[in-house]
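A single protein chain has been omitted from the complex, and every remaining protein chain is retained in its original position.
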Amino acid sequence: MNYLLHLLIYFEIYIIVAMSLNLLIGYSGLLQVAHAAYFGVGAYAAALLALKLGASFLPALFGAALAAAILSLLVSLPAWRFRGDYFVMISLAVQVTLYALMYNWVDLTNGPYGLSGIPRPAIFDSTMATQGGVFAFYGVIVIFIAVTLGLLKHSPFGRALQAMRDDELAARSLGLPVRMLKVQSFLIASAMVGVAGGMYGAYVSYIDPTSFTLDESILMLSMVIVGGTGNIRGPIVGAAVLIAIPELLRLLALPDAIAANVRLLAYGLLLILMMHWRPQGLAGKYRFE
Amino acid sequence: MQIIANGLIQGLLFALMGMAFSLVYSTTRTFHIALGAIYALAPYILLACIQAGVGWVIGVVAALCISALVGLICEEVLHWPFVRKGAPPEVHIIGSLGMFLVLIQIIALIWGNDTQVLRAGVDEVYTAAGIRLTRAQLVGGGGAIIVMAGFFLWLRRSDLGLQFRAMADNPVLLSLLGRNVRNLRRMVFMVSAGMAGVVALATAYDVGFDPHGGLQAVLVGIVATIMGGRGSLFGAALAGLLLGILRSQVIWHFSARWEEAATFLILALILFFRPQGLFGRALRLEEKV
Partner (left out) sequence: MDTAIQAMNETIQPVPHIEKQVEPVVQAEGIHLAFGGQRVLDDVFFELPAGGAVLLRGDNGSGKTTLLNVLSGFIHPERGKVRMCLNGRSLNAPHTSPERLARAGLGRLWQDIRLFPTMTVMENVLAATAGMAGINPFFALAAWPLVRRQEKAAQDRALANLELVGMANRANSSGDKLSVGQMKRVAIARLLQAGAELLLLDEPLAGLDEGSAQGLIKLLNELNEQQGKALLVVEHQHERMAPVCNRTWYLANGKLITEGMPA
């Protein structure tokens, strides 16, 4: 197995995660911590469609996007009157709730034992036998999503999101439908991260709830913060850093049990430091203001 | 009847947790998720003291003092510097998330991820009027009542308590008083940490503890605060009580796996029908956004 390709495939998956979260935090100004839960919803949906219903890869991805999008209403509907702290709190509640469902609804998700034997990515009938094939295929998906986000950014929708982020009160007084905008950007961002979840499951072939905890949501958040919010370079930098740090830690030859904790510790510290010294992120354009 | 009694005890602990979170949120508008990490830490301090042979009393005192200290650290290292820089709420939130991550990982690194207990074997049971309560439940419920009653009395009677209440009513106005606010904020963070510590110790004595229990606890605090209404400490306490009773009903009639989902459902319903919470004052126009 080519380790570099392995990392690059992870990189591709996380670029989608970062871009989708950036749509929410950077463009819409909606800070939230439930992204890992929706990543998980996508992973479970795609895996279950493939394992229980025999769906092939692309339809499973579509199902993943749909499931994540519909469940995104759990945050956007209760929270649509609010933003800021209440919005984050509600997303926290949803994150914990969805995780609890993944863990406890054993009949559906197999609980802590997870789902294994997820089929590898495939286009129609040809399964990607090689890593190179997966890398290329996923690359196409990344480009597709990036182009979609670019089109949205330059559309009246994107401009309305910016206005809402900048000054929600003024935006409302000009007639912008802010509640609908929040619901829509959540739908889109969740659908995209759901797709990333499906891609993740198909690549690693085994998923369990531990990959979709609040800690992971905070990690995803730190990707966007570190890389910078508000532009397209930011998510790429953020995803790269997210992949790089565990690799650097690996050089320290920590035992596996501790490695996970140290990784999370490092991210927590990174977040604190970023908030003190560069709230706008390493490569970003828009400052939280 | 037994179920209601169980729910009541649980509710008393939830009420105190709600007060702990609401105390910080109402007075400083800080989303203090790191409180969950403080909650996780307290039982470990007690355990360490017991294992070091220092005894329970000193252990409890040490645990509460260290909890307060960590609360103070959060204020000194994160929130006060951010306030001085005029940082927007997102910065506080992300800083607190980072701190939460760091603290929980430190706990896991020092003590490991497994569940620990404070007592061995079966607990003593007391029966009255056909209701059975364990010693842990009585200690927990009694402790919560004492702390809450004491705190409310202190709020009403003392000078400092008046300042706390003023801060909850109108933080901005009080901040014009300058230096005073700094010390008040410190006290707020320390008292809230102490309260969380009490709840943590009671729960740890009852069912045991692990590094990740803090998340559930702080989520309860958050939900109780939102349900109770912004700016209302009593509301958060009452909401916590109701939450405890409702949750036990859900566990009894359905099963434990729906606990989180039920909590979220209650939160969502409250947000839809009474967004200002049970006791929240109507928001000023600028706050609505």
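Think of it as A and B in the order they're written, each chain with its own count starting at 1.
Heads up, the rule we're going with is that contacts are C-beta pairs under 8 Å (C-beta built on N, C-alpha and C of every residue); 3 or more make two chains touch, one makes a residue touch a chain.
The model shown is predicted, which means the values in this text are computed figures rather than measured ones.
Novice: Kindly state which of the options A:Ser20, A:Ser72, A:Asn110 or A:Gln184 is in contact with the chain not pictured.
Specialist: That would be A:Gln184, which touches the missing chain.
Novice: Would you mind spotting which of A:Val106, A:Leu174, A:Leu248 or A:Leu273 touches the chain that isn't drawn?
Specialist: Considering all chains, including the one not shown, the answer is A:Leu174.
Novice: In terms of residues, what is the contact footprint of the unshown chain on chain A?
Specialist: For chain A, the residues touching the absent chain are 148, 151-152, 155-157, 159-160, 162-163, 165-167, 169-178, 184-185, 188, 286, 289.
One rule holds in what follows: only the chains that are shown with their structure count from here on.
Novice: Please name which positions on chain B make contact with chain A in the complex.
Specialist: 25, 29, 31, 33, 77-78, 81-82, 87-91, 93-95, 97-106, 108-109, 215-216, 219, 222-223, 226, 256-261, 263-264, 267-268, 271-272, 275, 285-286, 288-289
Novice: Taking the complex as given, what residues does chain A use to touch chain B?
Specialist: Spelled out, the residues of chain A in touch with chain B are 31, 33, 74, 77-79, 81-86, 88-90, 92-94, 96-97, 100-101, 104-105, 168-169, 172, 214-215, 218, 221-222, 225, 258, 261-262, 264-265, 267-272, 274-276, 279, 288-289.
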